[in-house]
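Once you've had a glance at the structure underneath, I'll fire off some questions.
What you see is the complex with one protein chain gone and the rest in place.
For reference, chains read A and B in written order, and residue numbers begin at 1 within each chain.
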Amino acid sequence: MIWEVFRCERKGQPFEHAGSVVAPDGEFAEAWAREQYGRRGESVALWLVPRDAIRPVTDWADEFDLKYRRVDGYSIKARLKEARERAGAAG
Amino acid sequence: MAAVEVPRDEQAFLEYVQAGGQVEATDWMPEDYRAKLVKFIEMHGNSELMGVLPEREWILRAPTLQRKLALTAKVQDEVGHSQLIYRVVEDLGKPREQCLADLISGKSKFHNVFHYPTRTWGDVGVIAWLVDAAAIISQKALLKCSYAPYARIMKKICWEESFHILHGRDVVLAMVTGTPAQFELVQEALNRWWGPLMQFHGNPIARDEDPMWIWRIKSQGNEEARQQFLEGYVPQIRELGLEVPDPKLRRRDDGVWEYAEPDWDELKHVVTGHGPKTEERLAFRKRFLDQEKWVRDAVLAA
Partner (left out) sequence: MPAPRAERLLELADDELVLGWHESEWTGIAPTLEEDVAFSSIAQNEIGHARAAYELAAADLGTDADALAFDRRPEEYRCAPLVELRLLDWAHTIARRWLYETADEVRVTALKDDPDAEVAGLAAKIDREEAYHRMHAEMWHERLRDEPRFREAVEELWPYAVALLPEKLRPELATRTGLELPSNSLLQGKGRGEHVAELAEMWDEMTMVRRSAPAGAQW
């Protein structure tokens, strides 16, 4: 079985995918991942997950222009400049 | 925003990776890219695994507890690297058992330096310092590999290799500041390892003729790597009073290092399985693989 290893480098950090080990069960996976991903103190915690338990999601539809949901959908430079100029003229 | 789609057409794929595009295990890839990738990465895995053998003997002979621990940890790292690397190859479709079988049979290759004998504790210092330095230069360049799973493991590998160079240099320093006999051990080891070190990065084929560069598997040409090695390490070697055994070695005003032409025939001869220790080491690997097959059968069945 392939066990994916997620590691947390420091408390408070997210768990990141670090690699995988080939092991027959969780016990062996733990014994082996502990040393492969922790012997130099590089992880404070690990999550071990059988590869089969992971459900990958890799595609989204993007048919319509949904810019309002994204940062690049907002272009405020021109209007901001105008507002500042007006405020400056008034003040 | 749609996920980045890797183009399903060889020419478009080529342009994609040359523009810095990244490829994952589940993406479409041209057959040639996949084949070259597997061969390259497998050779790296083989090299880490075979690299263990010259150094192992010295774990048992380490002259202090600290050196014994440091050397064991270094060799352990190499095994760990081979695990990381073979996992990448496995996810590209080639099972580990097959990789190991091909290694033993000579069908797949490993780097030249691991075909040579180690003779003294001087070798231990020189290998950990300079062979690992040569390797780390190639490995740093691989951080930008177009194949993302491989690029990702290189980060851990490079981090761990940096410890090895520190250890190696420390071993060398202790000896060059020790007795004259110890200094001589280092010089003698350097004399033997210089040739293989100069061959390590491979023939100076032009980048544009190197498929590894074209596919952006490697982000650096062979000669570029060798020059980096010389630039970084020749001064460090000389400042210890050691002599580099190449009378033609000199740094030009434009920063380029000139050197005696490495023996490319020797490199080819060694890498195709005719090195002084090739047969013995492969036989040693085979012996233990065969001996412990029953363990894998007992343990890897889920």
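By our rule, contacts are C-beta pairs under 8 Å (C-beta built on N, C-alpha and C of every residue); 3 or more make two chains touch, one makes a residue touch a chain.
Remember, predicted model here, so these are calculated numbers, not experimental data.
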Of B:175, B:197, B:217 or B:282, the residue in touch with the unshown chain: B:175
Among B:14, B:29 or B:59, residue touching the chain not depicted: B:59
Candidates B:12, B:69 or B:206 - the one touching the absent chain: B:69
Contact with the hidden chain (one of A:15, A:28 or A:47): A:28
For chain A, the residues touching the chain missing from this view: 21-24, 27-28, 30-32, 34-36, 39
Positions on chain B where the hidden chain makes contact: 49, 52-53, 56, 58-65, 67-69, 72-73, 75-76, 78-80, 82-83, 86, 96, 121, 171, 174-175, 177-179, 181-182, 284-285, 288, 291-292, 294-296, 298-300
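By our rule, only the chains that are shown with their structure count from here on.
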Distance between chain centroids, defined by C-alpha means - chain A, chain B (Å): 31
In the complex, chain B residues that touch chain A: 1-3, 26, 76, 80, 83-84, 87, 90, 96, 153, 156, 159-160, 163, 299-302
Sites on chain A touched by chain B in the complex: 1, 18-22, 24-25, 28, 36, 39-40, 42, 56, 58-62, 70
